[in-house]
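What follows is a single structure, and I will ask about it in a moment.
A single protein chain has been omitted; all remaining protein chains appear in their positions.
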Amino acid sequence: MDFASLAVQLNAGTIVPEAIVLITLMTVVVSDLIIGRQASAQWTPYIAIAGLLASVVALFYQWDVANPISFIGEFNGDALSVVFRGIIALSAATTILMSIRYVIQSGTSLAEFITILLTATLGGMFLSGSDELVAVYVSLETLSISSYLLTGYTKRDPRSNEAALKYLLIGASSSAIFLYGASLLYGLSGGETRLSTISASIASAGLAQSIGLVIALVFAIAGIAFKIAAVPFHQWTPDVYEGSPTPVVAFLSVGSKAAGFALAIRLLVTAFPLVSEQWQLVMTTLAILSMVLGNVVALAQTSMKRLLAYSSIGQAGFVMIGLILGTDAGYSSMVFYLMVYLFMNLGAFTCIILFTLRTGTDQISEYAGLYQKDPLLTLALSVCLLSLGGIPPLAGFFGKLYLFWAGWQAGAYPLVILGLVTSVISIYYYIRVVKMMVVKEPQEMSDSVKNYPPTDWTLPGMRPLQVGLVSALIATSLAGIFSNPLFTLANDSVLKTPMLQQALGRSKAPIAKQMAPTISQQLSLQITEVSTKKAVSLPKSMVHS
Amino acid sequence: MLSTLIWFPVLGAIAIAALPLRQSKLVALTMSGFVLLWTLWIAHQFDFTNPLLQRQEYLPWLEPLGLNYQLGIDGLSLPLLMLNSLLTWIAIYSSQEETERPRLFYSLILLVSGAVAGAFLAQNLLLFFLFYEVELVPFYLLISIWGGEKRNYAAMKFLLYTALSGALILVAFLGLVWLRGADSFAYEALMGQSLPLWIQIVLLSLVLVGFGIKIPLVPLHTWLPDTYVAASTPVAILLGGVLAKLGAYGIFRFGLGLFPDAWATLAPGLATWATVSVLYGATVAIAQKDIKRMVAYSSIGHMGYILLGGAALTALSLVGAITQMVAHGLILAILFHLVGVVEAKVGTRELDVLNGLMNPIRGLPMVSALLVLGGMASAGIPGLVGFVSEFLVFQGSYSVFPVQTLLCVVGTGLTAVYFVILLNRTCFGKLDNAIAYFPQVEWRERVPALILALTIFFLGIQPTWLVRWSESTAIEMVAATPTVTHSPIAQVSD
């Protein structure tokens, strides 16, 4: 194998966005070493944001790439992965915007924070496209270990230490379980590690109904569910969210979760089509538990970060509805919801960071009467929370509507009804915060708000926070009303992704034919049988002619 | 054209909230005044003979979801639109000059008004649902910031009930569109009777319970007394005058309009339900000691007539039901306004404390006189608008549901009973010197009541002006529905 043919096979053009992130990362590290900590704090965040945005632009050019398979099957840069990588990169960029002031004020060094965050982003982006078990595991670990480090970044705070330790222990054991599942897959398929060939090999070895496959599935789901914080793999969430620096929480709840969902789609759809009924059953259970527990326990919270922790568990449950359905509309509604979730959740975190920085607390009761002192913050936080609760005409309403609509079309009536009921419950605790801020009389104002310092946007790091706040506010209020481009993006990302189209049994796209792997006759028959059942239930509107 | 009715108030709301204007009440009043004039102009252009949608507007929006921007008016929505515009103006006018946080208050009121107009205009189920949910949070804030005691509890109760009602309605809409195999939520595309009867009945029940919370009908009404009593006067006017009508409108438009077969099947049950509502509201109202609570309960009773008229489904009863919506909106508004004035001047709403307000020198003669008028209108005294609509409902329903109609007539009698109690206690009798010498009633407080009283009186003696809008639409709706009388179940129940 000579170098030239190897270079062609590698097809390294697909990972240009990641390469940009990597270059940015190295630039940040090196420039921090050269110009010193004080000076670098003024520049590195903006370099990082520019790099991440450049990476998003590069992703834009990856949209219609002819051959998305690269690194000899290691990485699959299909449209779905492009969307997820974009979500992760954007969430990292926003996280950096909100972290500058926070990190400066907590007295830690900024460049290292950004380095680790960028590494986590890199891991997440690779995870979204990894098409092979080793690559999946290494990128998963890159994401996880960076997250552990970020969680414990305020190292003199016992809460942060506790959070990091808890996250590390539970995370390490869950990734060990995931690894065990992956090794079972390797064994069952007779030494295959590429996701797309695993299921074919297992089917041809006649192990489609073996107990080993089910155990591999359960173990893999345990690893994924840990990342997306689905009940009952959520125990780490509240403590970690409470004890970590808030920007880290923002990244964990959006970027890391999006990566987990990307992994879930790819792994479950390509490696486990033989047990699709089982995984749908397991995921349905997880979704129900997440929606119920996340939204109900959130009712009792007094700390804003814990509230958002439980709400994010509930939100993960909503997103999982889209995953379970196994229809075009299901996947694209899931992608759409994640895009919307990016804006509203990061917006909410920006707001609570701003409040924390000024008052030093995140107790919900301390928000009382904020309306009088800081109308902008009140407006932005109210809009983001109401959007999370699904109040029209904000973005979250359309996200939920699309999810429920897709769910209803696929016949998942109980799930949709449960989703609606838990949404109503969620409105209660979101509006409780809004009530705290808006409704309280001046005399009921909390001490923190009474002593609220005047806003000084000129302090270092405040301007980016303001930019993040305003853009999240605008995006959350308008992304729903003008959501046609996002809808199209989400739909196209599903329609252009060969792996999903194959799984749905409608591999009409020419790309799909080109690279259809050798699936045994029996298997493809089986898949079509399963998916035609669902394809019947697709409405005309969802099938783009 | 029609969009102006939605977007003008919304823009006004944003302007008031965003710009540092001093005279936010004046701005809001101008805005809503303009909207009122615009509504009247649209009404002036309205074609009475055309039963179908007029002035349709269409703008493609979210095609994949089947959600498009479709507006239109017909004889069902136009009277309610006028009611909405009028009551918004009245509510803003009657609000106190020294309202706290005026910018937020007026912008929320305008926002609500725009959203309600949107819901009346929407010809796409999802668009309707969107507008229906939009008013949720503004109303929550309006109740919980500017309300009376127990406002937090009442506001939260209102919020949760309404959110639940929204969820039920959404399930019904999703179910309808999915089962019909339609790719759009457009209203016109969904009319027709192609679904099996039992599915129609299930979906209709969801719609009925969903909107029944909003109206409210009896077992679903528990939020109403708390909310109406806790809300401040302008908000109570909007809640009772407009928002409850949104529920009734929803039942007619989306229950009767989309599931005519199921409606015909369930009609006897609906009539009975309406009767229970009427009798319950009236009986409980008699027992109240708080005049605002009494008016609130009276509202439950009066909303029952609307359902009765709809259930009977003769052209006459349907016209009666639509006019009853308007009439009840006007009457409830004047009553809430006057009760608010009495509370502001006397300082109490307790029946046991109030006495002799008719006293020409030291009492509140004008307010009392108007209160008497309002009470009479509500009790259905001929010559006032309440009589017209109730008479139409009873006249139209008697041939179909004689028993239920007669019971409802008894309910009207009970209405007279509790209004006599109310008026007797508050207006007549000897004024207690201990609490006399009330503050002067300002013109600001009189004008809304006078306008409403004139409207009530005028429409009472000139009912054509009220009825003619909806006549052809009502006939058309009745024609589109299998007749209730011929359905076997209806005959059995007779």
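By written order: A and B. Residues from 1 in each chain.
Note that in this section contacts are C-beta pairs under 8 Å (C-beta built on N, C-alpha and C of every residue); 3 or more make two chains touch, one makes a residue touch a chain.
To be clear about the criterion, contacts and distances are computed from a predicted model.
Undergrad: Among "Monovalent cation/H+ antiporter complex subunit F", "Transporter", "NADH-quinone oxidoreductase subunit J" or "3-methyl-2-oxobutanoate dehydrogenase subunit VorB", find the name that the UniProt record gives to the complex chain excluded from display.
TA: "NADH-quinone oxidoreductase subunit J"
Undergrad: Given that one chain is not shown, what are the shown chains it touches?
TA: The undisplayed chain, in the complete complex, is in contact with A.
Undergrad: Considering the complete complex, identify which of A:L10, A:I35 or A:V65 is in touch with the unshown chain.
TA: Going through A:L10, A:I35 or A:V65 one by one, A:L10 is the residue touching the chain not shown.
Undergrad: Among A:S99, A:S128 or A:T154, which residue is in touch with the absent chain?
TA: Residue touching the chain left out of view: A:T154.
Undergrad: Which of A:T24, A:S256 or A:T359 touches the chain that is not shown?
TA: Touching the chain that is not displayed is residue A:T359.
Undergrad: Check the options A:A58, A:A79, A:M98 or A:A135 and report the residue that touches the missing chain.
TA: A:A135
Undergrad: Could you please point out the chain A residues that touch the chain left off the display?
TA: Its contact residues with the unshown chain are 1, 6, 10, 15, 22, 25, 29, 71-75, 102, 105-109, 112, 115-116, 119, 122-123, 126, 130, 132, 134-135, 137-139, 141-142, 145-146, 149, 152-157, 159-160, 187-191, 201, 205-207, 210-212, 215, 243, 245-246, 302-303, 305, 356-363, 366, 446-448, 450-451, 453, 456, 459.
In this section, only the chains that are shown with their structure count from here on.
Undergrad: Mind checking the centre-to-centre distance between chain A and chain B? Centres are C-alpha means, answer in whole Å.
TA: Between these chains, centre-to-centre, one finds 44 Å.
Undergrad: Quick check: in the complex, which residue numbers of chain A touch chain B?
TA: 386, 391-393, 397-398, 401-402, 404-405, 408-409, 416-417, 420-421, 423-424, 427-428, 431, 434-435, 438-439, 483-484, 487, 491, 539-542
Undergrad: Write out the stretch or stretches of chain B touching chain A in their complex.
TA: 61-66, 104, 126, 129-131, 133-134, 136-137, 140-141, 144-145, 152, 155-156, 159-160, 163-164, 167, 170-171, 174-175, 178, 181, 183-184
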